[in-house]
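Yeah, one chain of the complex is gone here, protein chain that is, but the others are all in their spots.
Chain nomenclature is as follows: A and B, assigned in order of appearance, with residue numbering initiated at 1 for each chain independently.
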Amino acid sequence: MTDLVLSLLFNGFVVGCRYLVAVLFFTLVQTSIEVIHIAYGGVIVLAGCAAFITIKLGLPIWLALLTAMLSGVVLSTVMELVIYRPLRRKQASNMIVMLVSLGMLYIIQSSADLILGGLTSRLRPEMALSFSLGPLVITDAAIWTMIGATVVSISLLFLLYGTSIGRSLRALSSNRQLARSAGIDVNRLALVVFSLSGIGAGLFVILEGLDLGIRAYMGFDIALISAFATIIGGFGSLSGAALAAVLIGMAKDTFPLYFATVWQQLLLYLCIFMFMLAKPRGFFGRKVWKAEL
Amino acid sequence: MDYVFLVGSSICIYAVLGVCLNLIFGYGNIGVVCSASFFGIGAYTSALLTLAGWNFFPTMLVAIAVGALLSMVISLPALRVHWDYLVIITIAFNILMYQTMLNLQDITGGSFGIRDIPPIELFGFLFKTRLSYFLLTLVFAPLCFLAVRYVANSMYGISLMAIGEDELAAKSIGKNVGLHKIMAMAIGMSLTAAAGSLFSHQSTYINCESFTLHDTVLVLSIMIVGGMGNLWGSIVGAFILVSLPELLKFVGMSSSVAFRVRELIFGLAIVLVLMLFPKGIMGKEQPAEGRVKHMLKQKS
Partner (left out) sequence: MPLLQTVDLTKSFGGIRAVERLSLSLGDSQITGLIGPNGAGKSTVFNLITGFLPPDAGRVLFNSKDITRHSPHKLVELGLARCWQGVRLFNNLAAIENVAMAVKRPSKGGRFSGLIIGWTPISGFSREIIEKARHYIEMVGLAGKSRDVVADLSFAERKLVSIAMLLATEAKLLLLDEPASGLDAKSLTRTMFPLLFKLAEAGRTLFLVEHNIELVKECCKKVFFMHHGALLAEGTPEEITRDSELKQIYFGT
């Protein structure tokens, strides 16, 4: 029995690592520009479409990765320039921005669904390569996912603590007004952050494609998971969000063990909801003084 | 013709949903995205009770009570979070409620739903036909609208609007923000549940697929298209967004395609309206000038 638990935990961990890739970028956008980028799900879907087309043309996976990343960057940049920047200029409230973001997700998601027609596409027709390590079965997709998560985490750490852009991002997230008056160009930073998230979207979609395949409705799932992870992880905390992402992944995979299939989703959301009620500040949330604007 | 009555009654019911959400979200700026859940709770309540032999009207009262009580579950985080996060939390609640409806098969029938729901009987009259039901909703909707409008224009409603605009300013002049928010949610969601109780008798059948996140987004779109804070606008919004997919079906779209197109329309509606017409299609409802003139006229 423990073997089963172990392998489920491990698989869940891998799923969590995959979520982490998307969640980190989502949280990065949110903490630096204060945008709850629900439309990120749409970016991921579009990247997925690009990857799907690339594969359909018979091209290798690494090329699909590149096209996915590229389309992710392009769409994210368009979103920033056409939607988020004007809203920022108009000083729209965060609520309005989030609603618009939700609207964008719907637009992209349903368009993709209309065009793809509800297909699921596995990136590779053949069975995944795998090997055994004790009770665990490790697929190459799992290896790539863990590598991907590690690379993303380290890169973001380096970005935030080793570059001047990162310093600006940190300043922006801790005290917006002060940072702005110190001359930080929010628009430029926004472009940087969104472009990075586009790259992340490409990576995520390939990893997801290797495992579950590219589904038209995946945008919603990951957008919601990212949003939940950000809240559970705590306001302004990237590490918290990362931890939450991994935990959600593990929960998704281990719940089936203890609860009948029909109950999994319900209990998962129950846990998420109760957690958010009980600890609205999440794991590592900073104390947000509500009076501060 | 029956079909037209069916669409008409849906418009009336969804107009009520939009108006209720408008009170909470449009006036109070409280980001709740779970209308469909309360709608569903009301529907299931009435369906089950009427099947157990109850008369319709008491079931509506029970639905209202349940809606009000359940709204407290949402009120708690609303007070502590104060944030855009509330949108995400209520989305989670919506999904949770849907999953509950889906999985509590013994009570809700899961995706098979509840069948053979008896038609509404009031004052000895049986509302069996589509026409009679439509007329009933045609009475119900304006009543709800007037009720919400009354609340919105009362001292409480104006305070709620002030709170929605600037919570800190409202607090510093003595407004009990928490209480106002709790009441807004209780009123809005209990009326939503009431609409749900009515809805369960539209056909003899309901199932959880009418109460998904997408249905909540429909209500959200209705509120946005009509203008947040504009109660009349929600009626217009309901008319547009509920009849549009039906028109599309007329043009020959298959049902599943129409479903996707409807979602596309939601997204477009939300984005376009919020970006281009921040005040909604109906524009500013009542400019302060007019309100003040009326107020000052009263004085003499």
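Here is the rule we use: a residue touches a chain if its C-beta (ideal position, glycine included) is under 8 Å from a C-beta of that chain, and two chains touch if they have at least 3 such contacts.
Since the model is a prediction, treat every value here as computed from it, not as a measurement.
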Which of B:Gly31, B:Gly109 or B:Gly157 sits in contact with the chain that's absent? B:Gly157
Kindly note down the residues of chain B that lie in touch with the hidden chain. 149-151, 153-159, 161-162, 165-166, 168-177, 179, 286-289, 291-296, 298-299
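One rule holds in what follows: only the chains that are shown with their structure count from here on.
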Centre-of-Cα separation between chain B and chain A, whole angstrom: 31
Could you list, by residue number, the parts of chain B that touch chain A in their complex? 29, 31, 76-77, 80-82, 84-85, 87-89, 91-93, 95-96, 99-100, 102-103, 168, 217, 220, 224, 257, 260-261, 263-264, 266-271, 274-275, 278
Given the complex, residues on chain A that touch chain B span 36, 83, 86-87, 90, 92-96, 98-100, 102-111, 113-114, 224, 227-228, 231, 262-263, 265-266, 269-270, 272-273, 276-277, 280, 290-291, 293
